[in-house]
Every structure is written in C-alpha cells, then in structure tokens.
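As structure tokens, the structure follows; a few thoughts come after it.
In this view, the complex is presented without one of its protein chains, the others remaining in place.
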Amino acid sequence: MKEHVRPLPSYLTNRYHGWRATTYTENRPWYRRLADAGQHPRAMVISCCDSRVHVTSIFGADEGEFFIHRNIANLVPPYNPDGDHHGTSAAIEYAVRNLKVAHVIVLGHSQCGGVAGCHAMCSGHAPELDEKTSFVGTWLDLLRPGFERVKDKPETERVTALEREAVVISLENLLTFPFVRAAVEAGDMSLHGLWNDIGEGMLWQFNPESKIFEPI
Amino acid sequence: MKEHVRPLPSYLTNRYHGWRATTYTENRPWYRRLADAGQHPRAMVISCCDSRVHVTSIFGADEGEFFIHRNIANLVPPYNPDGDHHGTSAAIEYAVRNLKVAHVIVLGHSQCGGVAGCHAMCSGHAPELDEKTSFVGTWLDLLRPGFERVKDKPETERVTALEREAVVISLENLLTFPFVRAAVEAGDMSLHGLWNDIGEGMLWQFNPESKIFEPI
Amino acid sequence: MKEHVRPLPSYLTNRYHGWRATTYTENRPWYRRLADAGQHPRAMVISCCDSRVHVTSIFGADEGEFFIHRNIANLVPPYNPDGDHHGTSAAIEYAVRNLKVAHVIVLGHSQCGGVAGCHAMCSGHAPELDEKTSFVGTWLDLLRPGFERVKDKPETERVTALEREAVVISLENLLTFPFVRAAVEAGDMSLHGLWNDIGEGMLWQFNPESKIFEPI
Partner (left out) sequence: MKEHVRPLPSYLTNRYHGWRATTYTENRPWYRRLADAGQHPRAMVISCCDSRVHVTSIFGADEGEFFIHRNIANLVPPYNPDGDHHGTSAAIEYAVRNLKVAHVIVLGHSQCGGVAGCHAMCSGHAPELDEKTSFVGTWLDLLRPGFERVKDKPETERVTALEREAVVISLENLLTFPFVRAAVEAGDMSLHGLWNDIGEGMLWQFNPESKIFEPI
C-alpha cells in the first residue's frame, strides 16, 4: 500500500489544527463526556452521500444528537436476512436495537445524481447502469418500483417525483424490518420523511394521509 | 403507513426555520449555485454513523466539499460484483467514476460501538452477533481479518488496535476495486487513513511506510 | 477566571441566532412590551431541575406567563426566617408579595433522580448522601417525613409514592409561610399539586379531599 496511501493534503491538516485549537478546545468537556459516557442520539438520519446536504447544518445538530447513515439516494433495501453484508440494514439494526433511537428520519433532496441515474436507467438511457457489474445501477434497482409510480407524470416533474419516491419507498421498506415495525407499533419510535430543495433551502415533509410532500 | 409516519418534532421544525432565516439566507447564492451547477466535491469520506464524529465539523467543511458515505465502523467490503445491492461499493463507484474525487479518506474513531461488537463477537462473547440473521454481526464479519491481526495484543490495547485495523482493512479493500486502483495508480486519486480520538480531539494518520498511526 | 470561563459552544450560538431571526423577530412587540411594562405572571410554578420536564411545554406557556422556580425534587422547605440565604423561600416571597400571583403550582414527576436518592438515603443505601457535607443529601432531608409515610408500601410503588409526597409536603410547607396562608385564606391565591408521568405524558393532580393523585 506504500505507494497508494498518502498523507492528508495540507489544507485539511491546517483546518484540523484550527478546529482543534478552537472548536475542540472550547468544547473539550463535551467531547470527553461523549467519549466516556457513550452516545445517546435521539434520532437516526438516513441521508444521501451528496456533498450539498448536511443534515447537521440544517438542524443545528451538535456532536451526539444524530446517528447518521449516508448512502446513494438515501435508500433502504427491503428486509432480507440472507447472511450477506448489508450496510444499511446493519446501521438500522444498530440504531433501533442498540441505541433505541426515538426517530428515524429519511432525508431526500433535489438535484440528486443517484435518482437522476435511476431515472435514466429505467428510461433506457443509461445502459452502463444496467450492467450487472455496476454497483450504482444495482443499488438503484431498489428504486425501480418508484419509477413505475412516476413514469406517467410530465417529464419536467418526473425526477423530482422520483426523488420523493426514494423517501417513500425507504419508509415503506423500513416497515418490512420486524424490529422497526415492532418499535413503531409499540410507540417507541416514529418515522419521518423529508425532501430538501437545495437551491431554495426548503424542507418538504411527507404527509402520510394525503401521500404528498408539503413545505414545513 | 398513516399510523407509522409522523410530522417532525417541533424542536427540529423550529431549528430548521432558524437555519433558513440565518445560514441559508446568508448563503443563498452558494446554495443556488450548488443546485444549478451540481456538486464538485474534492474528496469522498467514508466514516462511521456514530453521532459523535462529524467530519464536516473537524475539517470545517461547507456544503459542496465532501461526498460522505457513513456506515457502521467505516468499513469497505472487498470488490464483489455479484449483482447484489452493495451500498458502500455503489457510493465508492459513484465518487470515483462520476464525481472523480481527488481523495478517498477513511475515518475511524475511538469508542466505536461497532468495532467493540466485532471484538466481542470474535472473542466468543456476543453470540447474538454470530447469528446469521444479525445484520450487524454479518456486516462486522468484514472486520474479522482485523481481529486475527490484533488478538495477541494486550487486552487494554486490543479494541483501539481493531478500530485502526478497520481503517487499514478498508484501505486494503478499496484497492481491490479495479477503478480505485486504476485511479490511484494513474495519479488521479489518493487514499488516506485517519483515526479520531473523540475525547482528546486528536486525528491520527496511517503511515503506510511504518504501518502505524501517527498523530497529525 | 480567565482560564475557567469560556465562550458559548457554537451550536448554541447558531441556534440563538436562528431564534433571534425567527421567534424573536416575529414577537418583537411582545418582548418590547414585556421589557417596558414588566412581568405580570398569572402563576408561580415550583418544578424540578430535571431536563425532561419543562412546564412551559406542557402548558404551552409563552414568555410572561409563569414565574418558575426550579430546584432538586421541587421541594419547599418549611418557613424559617433565620436570616440565612433561602433561595426557594425568597422566590415564593417575591412571587406572592411582589408579583401577587394567583396560583402556586407544585409540579413533581416520575423517574426523579433526587427522590430516588432520598429513598436510597433513608433506606440506608446511600451513605454518601448522609454525609453532612453532601448538599444533595442535606437538601433531600426535607423529604424525610415523606419517606416515613411511604416506607410500608410495596417496594414497587414506594418511589412513585415518594415523588408524590414531595409534592404534598411542599404544599404543606407552603402553608407554613404566613403570607402564603394569608393570601390563600383571603381567596387571593390557590395552591395546586401535580405529578407528571414523563413516559406517558400524563398529569396527575392532588385531590385534597381524597388525598390521592388522580389523572387530569
């Protein structure tokens, strides 16, 4: 690995030293307590890897508040305990069973490259994603049922609608996990669906009665 | 889903409105440009879901800088294009092929509940994780080779050593992805391994020459 | 003090700026009037310091409504004008004589760490609280008469019963203050005893006829 792993670029080293001399130093007691007493996050957030959406910023959340899983297009696969490595399912299991979070929040967003890729793939415009060897394509298969639901909408609305379906399908799939459903039905946990419009800085919330997203 | 999905707790709604009236409003041109021009992150970060480690804080990273995948124990599985859903591999593929990030940073941390669970499982003290139906246990199987490397260390050092092995094994597994290796060997991308001591606010960096972690 | 007093953590600074840009700005006329015309609260609330019980939330109380004293286990000491510093008695005197509140509400709650400590101390299981130098133990001495009343109950009911006794004893002690008794007997003020079940979100109210707490 000698030739592959490198020291951190100095702009990051510099920023880390700055953080340590300021934010860390001012909050040292809190970091120490987090280290000693463990984490007690109130909520799990399932969010996209996208560099433009950081949930800690939107909700002014400090270290210790949110247990955050991030993957392409904030997708949750259906429950499938087949012994394979399932990173998303493992994160959910840990949050619900070990940390006993009170909320699971699925946060989608506008201009999602993953969702746009799924749309292109399902429309037949992205054969490279259809290859069995494409991890991105295979992952986005999880969102195919969403494409079926939106494919008859006008083209200008379709990708946004699919971004929101990514949230709804994840909520639906969450409920296929027996321990999620049990916690929700026992009143020990609640699910929440959000969609963030990056350019407008707006959060829209899934209303399960009307089945539409409404601005908060 | 009517009875399972709920509106956001009002303390989060309030904080969001506060964020929108301040941070968003002050940075609206930037958010608009991020929405219109797409993301161009410089680095991908593979980090743990743990609520105590937010890489954006440590590196003062704003929206648009880091493409962030977070899973239990910041693990990368080996390359395995078997057509199954691989969330971590999809995120890596998207970052390297689509976004062409210049760096992939694996960030481990102290007091990692996932790593402690792996240690307990491999030591025979967590039979529930050994069950084939445990997503957490199955996921942590990825770190079993690390346990073999640290099991003869003194008990007080073993879990920390395993937290660092989680970083090293992820770096090793990254290099099993042909497109990762190709990008690194072409000089288009570099890999970096970090371990964060939460209580001390310290970053330690993997030195591939000496194969040990050194404080930055 | 230079090395002991620190700037506020930035997550709180950010939230304050968010509050100022939203809640404060929307309610500026009310805050200005509160500043200019002084406070005219309708009730005094004596509540516990516990982070899980905020009376303003339960009663939707805005700025200006409740004059709130919070101490460990919502205790009122007996009237004792010995010239020492009595914070609780001072708060009561100010509320009754200066603010002429119409109600004094004592609000106890479930899972009270202070009451559990008193129970342990009186049962001989917390010698550290029995030390004369323990402020917590000395303060909880005020609740010893309550322990006498509940000690023969089954163990599973005893701590809850003692939490409710903390309310009753405070009401009794309130009536030892001549100005409290005078205001009550003149019909200018009434006393109220409540106990909040945190997990169930239930308020129970002391019924002075039956001497038991009943759900509201």
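Odds and ends about this structure:
For clarity, chains are labelled A, B and C in written order, and residue numbers in each chain start from 1.
Going forward, a contact is a pair of C-beta atoms (placed from the backbone, for glycine too) under 8 Å apart; a residue touches a chain by one contact, two chains touch by 3 or more.
In this text, all values refer to a predicted model and were calculated from it rather than measured experimentally.
Every shown chain that the unseen chain touches in the whole complex is listed here: A, B, C. Considering the whole complex, the residue from C:121, C:150 or C:171 that touches the absent chain is C:171.
Where chain C meets the omitted chain, the residues involved are 1-2, 4-9, 12-13, 15-20, 23-25, 28, 31-32, 34-36, 38-39, 41, 44, 49-54, 56-60, 63-72, 75, 77, 81, 83-95, 97-98, 103, 105, 110-111, 113-114, 132-136, 138-142, 171-172, 175, 181, 184-185, 190-194, 197-203, 205-209, 216.
For chain A, the residues in touch with the chain missing from this view are 26-30, 32-33, 36-37, 40, 42, 60, 62, 64, 100, 102-103, 183, 187-190.
Mapped onto chain B, contacts with the missing chain fall at residues 6-7, 9-11, 14-15, 18.
The rule is short, and it goes like this: only the chains that are shown with their structure count from here on.
Where the sister copies chain A and chain B meet, the same residue numbers recur on both sides for over half of the interface positions. Chain copies chain A and chain C are related through a rotation whose angle, from the C-alpha fit, is 115° to the nearest 5. Taking each chain's centre as the mean of its C-alpha atoms, the one that lies farthest from the centre of chain C is B.
Nearest to the common centre of all protein CA atoms is the CA centroid of chain A. Distance between chain B and chain C, defined via averaged C-alpha coordinates, is recorded as 45 Å. The centroid of the Cα atoms in chain A and the matching centroid in chain C are 41 Å apart. Among the residues of chain A, those touching two or more other chains are numbered 23, 60.
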